[in-house]
Each structure stands twice: as C-alpha cells, then as structure tokens.
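The complex is shown incomplete by one protein chain, all other protein chains being positioned as in the whole.
This part shows chain A:
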Amino acid sequence: MQNALEIQGLRKTYRGGVEALKGIDLTVKEGDFFALLGPNGAGKSTTIGIIASLVNKSAGSVVIFADDMDKNLVKAKSHIGLVPQEFNFNQFETLLQIVCNQAGYYGVPRSVAIERAEKYLKQLDLWEKRNMPARTLSGGMKRRLMIARALMHEPKVLILDEPTAGVDIEIRRSMWTFLQEINRQGITIILTTHYLEEAEMLCRNIAIIDKGRIIENTSMKGLLSKLNVETFILDLPPNSVKPRLEGFDYRQLDDHTLEVDVPKATGLNGVFSQLSEQGVQVLSMRNKANRLEELFVRLVEDGRNQSIKDKEVQHG
C-alpha cells in the first residue's frame, strides 16, 4: 500500500515574519481516515493550504500518491479534493453550475460531469436544489455542496478542513456516515476538526499540531491508550447520604452529583461496590469530558510547557 501523502520538512514563514510551520513531517497511508488536530493558529490550515496549492511553502516537500508537487504539480493536484473551511463558491451560481464547472477545471467532460453531479448531489441530498442559486441554501447544505464539489473529479484523497463547523447534529451525523462510506470505497480522508468526538469516532490515525510543530503522530487507539485516568460524573438522588470512596479521588459537586477519577487499571467496580455498601443509589453516569479532548488538552499543555523550559535553558 503506497502513501497517500508524504510531507517532509515543511516550513512556512508569512510575509511579516510569522513562522506558521517550523518543519513538519507527516505521512498518511492510502485508504486512511486521518485526523489533523490542533488549537486555533496551530498551522493546520496553512498545512492544508500548501497541500492544496493555496499557500506557497517556504521549504520542504509534499508528495501526493508518489507525485511530488514541485516536479509534477498537475498530477499531484488531480489526486486531491478539497473541502475548505470557508464557503468559497460563487453564491450566485446554481448548484449544478458550481459542481460541473469544478469538474471541468479537472478536465472532466461536460456529459460525464452532469452524470456525476446527479450521483453526488443525490447522495448528499441536494439534487432537488440543483437549479437554485447557492446563496439560497442553508449552512448545512452549503457544507454538503462543498463536499459534492470536491468529489466531482473523483479524487484519491479528500481533505476536509472543519467540514461540520456550525452544522446541527443530525446533519453532522449524516455527513459522518457519508464520509465513512466513501472511505470504505477507498478514498483516503484527511480531516481537521474542533469536534474531538468527531475525530475519535471517524479517524484511525491522528496527528496533533501546535505552534507549527507536530507534537503527536500515532494511531487513535495508541493515543487513547495513553489516557490513564478517566473522570466520571455520577448522578445521585437528591439529598443522598454523602458518600466516602476509599482509593479514589472524588469530589462532591452538590448533594446529588459526584465526580470520581477512575484509574484505568482499577475500573469502576470498586466505586459501585463502595456506593452500594453505603446505600447510595446511582441514577446515571457519564464521562466528564470526551476522552480525546482530555488527551488533546494535556498534550498541547505538555508541549507548551516543554517549549517554555527549552527557552529557559537556552537563556539560562
């Protein structure tokens, strides 16, 4: 299986001196569902911009399905479908014009483009709106239109930059199902998102970028296994007896809510047996935060603390 994307030593310094990427290396395998995560301003969009030819790189190389962007730009570009963060289609054109024109820019003949437009607009539930100007669509429909447009030349890699931002949960879930389906059909997907639940649910591999550097690059399973302690919130009946838990860190938030830190090795049985012994009933239970979210925050903080220490060493 070949690599869908190989990035080496990628750097970007914007005019004015802002160093957005400080030499990143990244590999995405063919057929992968890959998450590129990072806080705002970390360098995700710059990375995607360079891969999509919207941003000029300062140094490094980008190879897409063995085609180097510096040596074979036309072929490298034809492998990629891009769903950008911002709506960037002509709001006055109809859906059919937008998707068929995009196919034409990739050399797809008009007759084939119209067939594909029907296929993708139907799959994304937009076919009924095909002759409407794009400005009349809702936010969720506009996001789906950008996915349809990106698929019109049948790319090998689909890059989605926050595709579900501002979309309600029902449409978001239908988009997830669609993306999982096209990934099963063989399209490599690279996703950036602020919804970490989305990344955890969809992606098999993950890279976390912060301040222009990759601070973690591993499988989703491998990353989640680093989480040693999970925090659970237990809902108790009102005016419950104040419980005591031996061997666990816990906090009583109010008379009917208990927050417990549970080490992975220990498990939850100990919590429940102690509560049962004390006659405390548990009505419901939930994770305090998304597991990936906890790790993400921790990794970014660790990375920043390390960089502060490095600076202190340099100056000391």
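As a working rule, a contact is a pair of C-beta atoms (placed from the backbone, for glycine too) under 8 Å apart; a residue touches a chain by one contact, two chains touch by 3 or more; residues count from 1.
Everything that follows uses one rule, which is that contacts and distances are computed from a predicted model.
*Asks:* As a check of understanding, state which of "protein-glutamate O-methyltransferase", "Transport permease protein", "Urease accessory protein UreF" or "RNA polymerase sigma-70 factor (ECF subfamily)" is the UniProt name of the chain not shown.
*Replies:* So, among "protein-glutamate O-methyltransferase", "Transport permease protein", "Urease accessory protein UreF" or "RNA polymerase sigma-70 factor (ECF subfamily)", the name matching the hidden chain's UniProt entry is "Transport permease protein".
*Asks:* Using the touch definition up top, pick the residue from A:Q102, A:N205 or A:S240 that touches the left-out chain.
*Replies:* Spelled out, the listed residue whose C-beta touches the missing chain is A:Q102.
*Asks:* Could you tell which one of A:Q2, A:N56, A:T177 or A:N239 touches the chain left off the display?
*Replies:* A:N56
*Asks:* In terms of residues, what is the contact footprint of the unshown chain on chain A?
*Replies:* Residues in contact with the chain left out: 14, 49, 52-56, 73-75, 77-78, 80, 82, 84, 86, 88-93, 97, 100-102, 104-110, 149.
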